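A single protein chain has been omitted; all remaining protein chains appear in their positions.
As written, the chain order gives the labels A and B, with residue 1 at the start of each chain.
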Amino acid sequence: MALLQIAEPGMSTAPHQHRLAVGIDLGTTNSLVATVRNGVAVVLNDARGHGLLPSVVRYRADGGVDVGHAALARAAEDPHNTIVSVKRFMGRGLRDLPDLATLPYQFVDAPGMVRLRTVAGEKSPVEVSAEILKVLKARGEAALGGELVGAVITVPAYFDDAQRQATKDAARLAGLNVLRLLNEPTAAAIAYGLDNAAEGIYAVYDLGGGTFDLSILKLTRGVFEVLATHGDSALGGDDFDRRIYCWILEQAQLHTVDDHDKAMLMAKAREAKEYLSDHDEARITALLASGQVIDLLLSETTFNDLTASLVNKTLTPCRKALRDAGLRVQDVKGVVMVGGATRVPRIQAAVGEFFGQMPLTNLDPDKVVALGAAMQADVLAGNKSGDDWLLLDVVPLSLGLETMGGLVEKIIPRNSTIPTARAQEFTTFKDGQTAMSIHVVQGERELVADCRSLARFELRGIPPMVAGAARVRVTFQVDADGLLSVTARETGTGIEAGITVKPSYGLSDDEVAAMLRASYEYAQDDMAARNLAEARVDARRLVEATQAALAENGDALLSTEERAALEKLVAALDNALAGDDLAALKRASDALNHGTVEFAARRMNLSVRKALTGHRLDELEI
Amino acid sequence: MDFSQNHFALFGLPIAFELDAERLERAYRDIQAQIHPDRFAHAGEAEQRLSMQWATRVNEAYQTLRKPFERARYLLQLNGVDALDPRDTSMPPDFLMRQMEWREALADAGGDSGALARLEDELRAHAAELRAELAQQIDRRRDWPAAAATLRKLRFMDKLLEEIEAAYEQ
Partner (left out) sequence: MPVTLSERAATHVKNFLAKRGKGIGLKLGVRTSGCSGMAYKLEFADAEDPEDLKFESHGVTVYIDPKSLSYLEGTELDFVREGLNEGFKFNNPNVKSQCGCGESFNV
């Protein structure tokens, strides 16, 4: 029997229509799933009472997959097949990965993103991440007693487009409907801000296992506005471990280390770092495969010396973000610390020194991101009226195009509030040119070679003209997930040739579908059932949303005939929902979607007019 | 969506360079609160798409009006003047002279942050003067060519300030 949760006033759902939604912090070291239950955000534990799921996936020779503690426990024993910190490889090519030498994996260079060779075959980081997400999804469903309508998944604010797209693909592969990709520091700000009724300028210092973000937010009356974000998507707690690891090698005069010892010593290094959070020194003991015994004493002072340059490296983004926001250190009212690595006393001291105030540590740095994501998921799923708060986030890195001479022309500057769009016109440089190649890049540097290449595509079918006569309009659109799509269109002659690309580094829709098919869980029948189930969820949501809209503004905005036509489309979709013909369901959904366009436009116009009414009155008073 | 509406009308503001920043911000937030995609995450496809288009449009309008430089450029554009037309780069000789002096000062400062700060203060003060001039030229005198010339000077100042930022970095 289903158990009931207390709903927000007026937000009770019909039986079997609970909009169960979760927030997922897909971390480098640990992952968590949280939800809002009875009005309160809580982290969901597994059956053993663990909230944190180690982000570790082990592929076994028998075809099985272990995730979490079970996988972590075998990391030293089975290093090639036990993938730790997979987040570092998301959306990355082989040449983007530093510290290859300290990693025990067998990498396969593949276009766009590396792959890892395991006993279960070559795995993309997207597939590995999907294994973690599947476990969290199952945990959420067990704890909430039903299927999830969707999840908010957090990503480092400084993740580029490739890394975001890879994360979204992993979620799709795990069978999760992504309500939104949310930046980790923003999620933390929601959890902190709502709990403490914070107002003013806040900095969120988020040092995760493998990524560092610094976001500056302005909190006013329930609006969380990100003013600037900076970071380093290849700097995190792992690097502190690696420094200790290298120190161990040096002290013990080890020159070659096999992969087992490597994984074991990395684990010892991490333990030592954590131990030093509350102690002056940590003892590191280990027995190597060679029989050599390691017994070392690491003092806090030595640890601080080893990692001083890493701590300093985090302060540069602090400076840059403040400058981009046009603010000074004195303007910052509070500094929220996020990520397990911020427990390191030297980091807290350095951040305190930089901002001239002790950072806020009154919340659990491991959980705050998941809790904020859960709160946002609750709003996006429609369980809250949504008037309580509004998020305005930004693009972390400039987006641009390659122009002549390998230079970058920026189209969307970093820290633009999303969603955003910009268009730029280009022209042909040769007589009779009928195609133009377009190379989309992300980054701040002037040379294409120094930026991240996101996609290349060709616009064909330009009518042959003299050089400079054709006009090609390239439009960049970044959506609310921070994901880019690019359109190019030849407009000079009125003949339009358009193409929309999803940048090509990630996985194509076909590839994701193929992976889904290949996964043993989804046999052909299951696939069809799953498609139908997904279409049903979408259709039901559409019926519900249209009915709500009709009830709210139907009389005011529609003529009797228009209303009757829409109601007919709703009834037709309702009818299709009763059967199990996928094609009929899709047709009825498309028809209703198409039919509501004009009504939706009128509703939006009304909303904007409503929002301004207050200001018009202001004017009258003046 | 009514794309013909100008940015000022969108926020219910008078068309002018001088602007009540607080009122702009309030109008921006109130509109976003109504039309942001987060409000439509569980709505139908049509509403989701429209909400993204609206939010995009409102963001663009806000970013344009919020920054004095972009606001002035936009106002001139509304009056049919392309202030940054690449074919017109004329600058008065005295301003060109000052430009050269500032550039030399920047080169001489090298990594000296004290010297950089002094130069930055001077440039910021001059940029503020230029913005005050813009207000006169646009709102009172409606002298578009003069405003366009001031805007070109301001663009140069912004570039130089960026270079100072970069010099701090090193």
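Here is the rule we go by: a residue touches a chain if its C-beta (ideal position, glycine included) is under 8 Å from a C-beta of that chain, and two chains touch if they have at least 3 such contacts.
Please read these numbers as outputs of a predicted model, since none were measured by experiment.
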item: Left-out chain, listing which of the shown chains it touches; value: A
item: Touch with the omitted chain, as defined above, among A:Ala142, A:Val329 or A:Ala514; value: A:Ala142
item: Listed residues A:Glu8, A:Asp99 or A:Glu458, member touching the removed chain; value: A:Glu8
item: Contacts of subunit A with the absent chain, listed as residue ranges; value: 1-12, 14-16, 37-40, 44-47, 139, 142-145
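As a convention for this text, only the chains that are shown with their structure count from here on.
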item: Subunit A-facing residues of subunit B, complex; value: 1-2, 10-12, 23, 26-27, 29-39, 41-47, 50-52, 54-56, 59-60, 62-63, 165
item: Subunit B contact footprint on subunit A (complex, rising order); value: 19, 149, 179-180, 220, 223, 323, 376, 379-382, 386-387, 390-392, 416-421, 477, 479-480, 541-542, 545-546, 549, 592-594, 596-597, 599-601, 603-605, 607-608, 610-612, 614-616, 618-619
